[in-house]
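Of the protein chains in this complex, all but one are displayed in their positions.
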Amino acid sequence: MNVPASTTSRGDRPAAAAFDLRRLIALMQKEGLQIVRDPSALIIAFVLPVVLLFLFAYAVSLDVEGVRLGVVLEDDGVAARQLANAYAATPFFEVVPAYDRRQVQELLVAGTLRGFVVIPEGFDGALASGGEPRVQVITDGSQPNTANFVSGYADGVLATWLASRDPTSRGVGSASGGSGIALEQRFWFNPELESRRILVPGAIAIVIAMISILLTALVVAREWERGTMEALFSTPVSIFEILLGKLLPYFALGLVATLICTLLAVTVFGVPLRGSVVALLLLSGVFLVPALGQGLLISALTRNQFLASQLALVSGFLPAFLLSGFLFPIDSMPRVIQWVTAIIPARYFVSSLQTVFLAGDVWSIFLPDIFAMLAVGAVFFAVTALTTRKSLDR
Amino acid sequence: MGAAVEIRGLVKRFGDLVALNGLDIDIQAGALTGLVGPDGAGKTTLMRLMAALMAPSEGCVRVDGFDVTTDADVVHIITGYMPQRFGLYEDLSVMENLQTFASLRGLGGEQRRSTFERLLHFTRLEPFTRRLAGQLSGGMKQKLGLACALMARPRVLLLDEPSVGVDPVSRQDLWRMVGELTSEGMAVVWSTAYLDEAERCAHVLLLNEGGLVYQGPPDELTGRLAGRSLRVDELPSGRREFLAAALDAPGVRDGVIQGAGVRLVLAQEPTAAAEVEQLAAAHGGTVRSVPPRFEDAFIDLLGGGPGGRSAIAERLETVRLESEVAVSCHHLSKRFGDFVATDDVSFEVQQGEIFGLLGPNGAGKSTTFKMLCGLLKASSGEARVAGYDLRTASGAAKLSLGYMAQKFSLYGLLSVRQNLDFFSGVYGLKGRLRRQRIDEMIETFALGPFLNRSPDVLPLGFKQRLALACSLMHRPAVLFLDEPTSGVDPITRREFWTHINGLVRRGVTVMVTTHFMDEAEYCDRVALMHQAKVIALDTPDALKAEARSATHPDPTMEQAFIALVEAQIAAGQRRAAA
Partner (left out) sequence: MSRLRAQIVKELLSTLRDPRARFVLIGPPLMQLFLFSFAATLDVNNVDMAVLDQDGGPVAIEWVQRLESAWFVDELVKVKDLQSLGERIEDQRALVGLHIPPGFSGDVGSGGGTVQVLLDGRQANAAQIALSYLGGISRQLTFELQGVSGAASSQALPQTVVRHWFNPNLNYIWFIVPSLSATLAMFIALFVTALSIARERELGTFDQLLVSPATSLEIIVSKTIPALVIGTVLATLMVLAGIVIFRIPFTGSFLLLMITLVLFIASVVGIGLMLSAVCQTQQQAILGTFAIAIPLVLISGFATPVENMPPALQLAAQFSPLKHYLIIVQGSFLKALPATEVFANAWPMAVLALVSMSVAVVFVQRRLQ
């Protein structure tokens, strides 16, 4: 047959290049085609981010509004009624009125109410006579976060009501309750205190962590399981090119997903982007380094899709969700766990992302974060490089 | 001219296991070298060592003068390697696979274009360049794998079991391609468990248990057997009975069924010939001498084939069905959308018959087979097993059929014992009967030492025994075998057929699909499928007779297969032209 003319003849020593751009591009094209052909990868890369952003924007809301609160009016006086109306008037509560506390107790157990206020018998009288009328607030402590808000806001409603009732009364006039020391609060970066603005950047971090850690871990494990790694190893391609050929397409996929998420966040969910797009992309790019490194390391260690996915879940997704500080403040965690978070790249990414969206380009935050992410990434890559050789020997 | 591959004092260990033990081999350029041996002999390990995918534990391997340990990079450039599963990206198209491997081998520009043109023409894949590799048939995948391995004109081409799961027509293509490559000076190493392939190699390396048993031209080995191969014909008492008796005779080293007759290999003792004559006479048969085949020599060299008795078959009570017809189908069709996979197929299989379904990849034999054992529902037509209609009485039909899937689908996560427990339970056996059957299987198949191990780590022969044990647990009247010995070495294959022959003598009906034409010889009748239709249905000898021509006066089953399919294609073209 007319086989292609030999480039070298017998006995010659062909030049073996450690790096060849053409080979790298071929590997990247192959990977890209596989991504495009596999519906499950596309779902993870493009559909899941949208769903997650949507859920974080609407389902996970830390804003307290319309919490169902029982108001038990045991006193029939005018002042007591006014106070009851004051509770009903705030947007924070959706009031269920009652005249007997036994009525609301059951509702609290059932979770229908998150708390109730008791305006006791003799409230009016005590108020008029200069006694110390006490308004009882009972919360559902099984939901500590909501309970905190209920008690705080109930307190605030009382203070505001007192102030409006008697403008000359001293020391009151702020939402934090009557005091000789008034607190004038200003929330920077997020004056309306919309939790969406904080959660959406956090969601982006999770999405990217998923794409990079889980997908990379799975696709490398798949090459081993399907025997294509053996075919790759038998060609002149170097291990460096194989790793880079895996990384770059998922790097690009991660950046594209970031852009989509950003676009959605800004246009649909009304999150401001106060920093620059360049900084955002730079941060995302840097975060992808440790995340992809982690994915590669997992697959290098397991070569098995099931184990790889479990490891990605345990070491990638859950820490990004729970230990990155986007839902739960890191400063409040026990010291040991704070140390653990130091090696979780998502932690640095979340803090930088929140800043780039809500505050602007604050390089004094970005630079240490970038440095930390690169350092963690370097460790992952070093371990991967040490454990991966172009050989089927284990 | 030096050897293309030089191997000196090669030892390869995996932990405590010695996979290859002290090999010294020279592989010549411009020739086809066959690497043969039973499963677990170390064929794949040797291939991987030559492809510089592993490093030797001791000794050295030099490919075109380059050491695989120190110059692995160079070896990767000058060798082409096709791994067992072809190493293709199944979610990429044919063209995309070619492009990927071309770039990885640094082939670009005009050279790439002309190479693709030639390779596609060479492999006859031109019409399929846009098809995804995962949707190709086994034969086409193999050709694509070969094209990818050939991309940069390697000096040494390594093919690891390239013909497993590939039909005879595709195999013929592969031989043609390899022949052209060697004539241009390439060294080709072909590892295989099929010995008719080894016979066609210029040079053969025979591995057994990690050691080299023979190295040289195949004829030389076959020559040692001169005068010891016989064929016994005209056996009125039945060829299976005769084979069983013959295999137990001390003077017989090996025996297989070949169409209506039996082929035997004699032991070296001078009395052997007389012994067989006597035995044949007792069964009313006639004996003639035939030229030895490489397979005869192989079995002889490895100490002869297994005995003729199947312990399991002897324990079986004779199966009696209500009707003489065990399996039947009438106007059976299966359509997937517009695609017709099985088109109006009808046949009847008698009780106690071995019935083979043959055909090239994609001819519809798997679909037909799956409809007969209830894995697929027919679009139209009727299928019956043991008299039960698969649509209306599928439960009863399923209880009377046993099924052995390709590659012995056993539960690797369960132990051998647990597999037996499961299969007996899922077929509704219970109490004492269940324990009794399980013990019986363990005893007859000698599974005792492996009970607590995973089937995955069993030697192939035992895996096969276990799979057979599991499918026989409920004493089915009909046994379905899907490619039962694909990629299995000749000795394991003989043991398997000994059991099947024994079962058939007890009245069990066997349905089998196969690519392996020697296996078709075991069948009483064979249905040959092509393009969703049955194009021939007869005994193997009759099919061979039909294919007799000037070029092939005594065709093998494989040649008959190819001739019949090609005649069909030609007839189709004539019709189209008219």
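Think of it as A and B in the order they're written, each chain with its own count starting at 1.
Basically, a residue touches a chain if its C-beta (ideal position, glycine included) is under 8 Å from a C-beta of that chain, and two chains touch if they have at least 3 such contacts.
The shown structure was predicted, so the numbers you read here are calculated from the model rather than taken from an experiment.
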*Option touching the unshown chain, where A:L24, A:L73 or A:I198 are the choices*: A:I198
*Based on the whole complex, identify which of A:A18, A:V78 or A:L318 touches the chain you can't see.*
A:L318
_By the contact criterion defined above, which parts of chain A meet the unshown chain? Give residue numbers in ascending order._
38-41, 43-44, 47-48, 51-52, 55-56, 58-68, 108-111, 114, 123, 126-127, 130-148, 151-152, 154-155, 158, 162, 169-171, 173-174, 176-191, 193-195, 197-198, 210, 214, 218, 222, 305-307, 309-310, 313-314, 317-318, 322-323, 327-329, 331-334, 337, 340-341, 351, 354-355, 358-359, 362, 364-365
_Residue by residue, what part of chain B touches the chain that was omitted?_
373-377, 395, 398-399, 401, 403, 405-407, 409-415, 418, 421-430, 434, 480
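Throughout what follows, only the chains that are shown with their structure count from here on.
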*Hey, how far is the Cα centre of chain A from the one of chain B, in Å?*
55
*chain A residues touching chain B - in the complex, by the definition given at the top*: 1-8, 10-11, 13-14, 16, 18, 20, 22-23, 25-27, 29-30, 33-34, 37-38, 226-228, 230-238, 390-393
*Spell out the part of chain B that touches chain A in their complex, as residue ranges.*
29, 48, 51-55, 64-66, 72-74, 76-92, 96, 99-108, 111, 114-115, 118-119, 122, 132, 148, 150-153, 155, 177, 180-181, 184-186
